[in-house]
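Shown below is the structure under consideration.
A single protein chain has been removed from this complex, and every other one stays in its place.
And now, subunit A:
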Amino acid sequence: MNDQRPLIIIIAIVLVGVVLLTKLFLIQVADDTFLRRAERNAIQRVVDHPYRGLVYDRTGKIMVYNNPIFDLMVIPREFSVKDTARFCEIFQISKEQLIEGYTAARKYSAVKPSPLKKQISTTEFARIQDYLIDYPGLFVMTRAVRSYPQPSAANALGYIGEISARQLERDTLKYYRQGDYVGLSGIEGFYEPELRGVKGVKYRMVNVRGVDKGPFKNGEYDTVAVAGKNLTSTIDLELQQYGEMLMAGKRGSVVAIEPKTGEVLAMISAPSYDPNMLTGAKFGANYMQLNQDDSKPLFNRPIMAMYPPGSIFKIVQSLVGLQMGVLSPNTTYSCNRSLVACHNHPNPVNLFGAVKYSCNPYYHQAYRAMINREVSRSTFKDTEIGLNTWREYVVKFGLGGPLGIDLYNEKGGSIPSSNLYDRIYGPGRWKYSTIYSLSIGQGEMLVTPLQMANLAAIFANKGYYYPPHLVKAVDGDPNKIPQRFRTRIDVGVDAQHFDLIQDAMAEAIYGTAARAAIKDITIAGKTGTAQNPQGEDHSVFIAFAPKEDPKIAIAVYVENAGWGGRAAASTASLMIEKYLRGEITRPALEEYVLAGKFM
C-alpha cells in the first residue's frame, strides 16, 4: 500500500522545485520591472545644479548675482520628533506646516528626501545647524537665489521662479524637472538657455535610508555641472537708476538707445518694484501683491504699452513724403485750421516749418497727397492703394510689428492697413476723410515706447537702425548675441532727406520744448501729445544728442502728464545730460521733474 508513497514524495519535492523556479523565472527573466524598480531604489540621480550666470551692466557693475539659500530636507523613514513644540520652535515652523510637509514627504517617498521648509536664510541656517544632529533624517540642502545689489531695472531683468506644469510639458528636451527654477520674464527669461548652464548628474548608490554609499560604477556615468554664462547688459546702470529716480511716482516709460549699435542704455518702466521682492521665499506672496497692484508694476511698459505716437509721427510722415517724392523741402501748405486744429505759428509753412512748428493742417494736406495719388478713378480704390503703399514705407521704420528686442512679450503696436478699415467700414466704404487722423499720428495707430526710441535712433543715424537689445555680450563675447542684433536695417529713406529733418528737430527744441535745451549740447527732438480718451493726455518726447555725433536716442512717455514739451522733454533732457556729461547742471529742472507737477 505504501510502495507508491515514496514516489509521491519525490514527485512533491520535484514539484516544489519546479513551482519555485517557475515563479523565479517570471520575476527574474520574464519581467524587467523589478530591475527598474531596483535601480530607482538604490541608484539615486543627484542633480548638481549649476550656478546661474551673472548679469553685469555695460560698465561692468554687477546687476544680478547668486545668493546661497538653504532648504531643510526630511527623510520620512528616519525622521522622528519626540517634542514637537520644541522642534517647531527651533526650526521656526508651525505644527500644521510640519504635519503637512511630513505627510507630503511621506507620500512622495519614505526613503528619499523631500523639502520640509524651503529657503532658509544664511543666518537662520547658522542658528539651526547645531540642532540638526539631534534629528535623524533631517538635513540641509544648499541652493542659490538671485540677488540684486542695486534694486534696478526690474522689468528688464525679469525674474526666475519655479517651473510651471505647462512649461514642463513644453520642455521637449526634458532638461527641466519639477521644482526647477527657470527665468520667467525679462533677460532671465530670454537668455534662459545661456544663463542656466548645464546640469551635472551624479549617480550615487544609496542604501535604504538614503545614506550615500559612494558613486555608481565609480562615477562612469557622472557629468559635471557647468555654470551658466555671464551676460553683459547694454544697460548703463547709473543712467537707469537716474531715470528710475526721475520717473518715481509717475507712470510711463523711458527708453534710451545708443543709435550706432541699437544697445539699450536704459529702459525704465514706471512704476516698478524692487527685483529682490521676487526672489527667495517671499516670491509667492510678493508676486501676488504686485500682480494685484492697480499701478501694474509688473507690466513692462516700454515694450508692452501702446499709445498713438501723436505729433512725433509727423517726422516719419515728412521722411516718407520726401522719399515718395510727394514732398520736397519747398512744399508749402497753409495752416488751414478748418481741416484740423493747430497752434499759433507763422503761416504758411514749408516742410522745415511744419516739423518745427508741428503744424497739423500741413500734414493733413501732405498726407492726402501721399494717399490719393490718382492711381485709380475711384476715390475709394485710390485711398486703399495709397494707404497700402504708404504703409510699406512706414513699417520699415520698425513700426506695426515687434522690433524683436531680447525680451518676450514685446508688443508690435499697429500701423493700419486697408484690411483694417475694410473690416470696420466695409470694402469700398472709406476714403481719405475717414483716415486723415493718421496724418498726425492719431487714430488707429499704436506704437510702443521702444519703437519710438528706435525712431529717434533712426533719425539720429539718418536712415538705419540695429534692433534694440539689452545684452551686448555673452561670457564677454559680443558675437554670441543673436545675429539679428548685429544686422543693420535700412528704412529705405535716403540719408540726405534726414538733414532737413535733423535741423528742424534741433530748432524745434527751442520752439516746443525749450526746457529740453542744454547749453553746449545740441539736442534734436520732437514733442508729442498722445491723446488719451480715458483722461489727461500722455506727454511724449523723443530726441537724440548730440546732433553732430549722436550718442543717445531717447523716447519718454509720461502718462497723463499733458503736453509733451513739459514732463517728457524735461525728463529726456536730464537723461541726455546725465549720460553725456555724467552730471546735472540744472538742479532746478531736476527738481521740477522730481516734483512731478506738470499740469
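In the analysis below, contacts are C-beta pairs under 8 Å (C-beta built on N, C-alpha and C of every residue); 3 or more make two chains touch, one makes a residue touch a chain; residues count from 1.
We take it that contacts and distances are computed from a predicted model.
A single chain of the complex does not appear, and UniProt lists its protein name as "Cell wall polymerase", one of "Ion-translocating oxidoreductase complex subunit D", "Cell wall polymerase", "Cysteine desulfurase" or "Ni/Fe hydrogenase". Checked against the hidden chain, the listed residues A:L98, A:V182, A:V206 or A:L403 yield one contact partner: A:V206. One chain of the complex is left out; on subunit A, the residues touching it are 1-2, 5-6, 8-10, 12-14, 16-17, 19-21, 23-25, 27-29, 31-35, 37-39, 41-43, 109-110, 205-209, 213-214.
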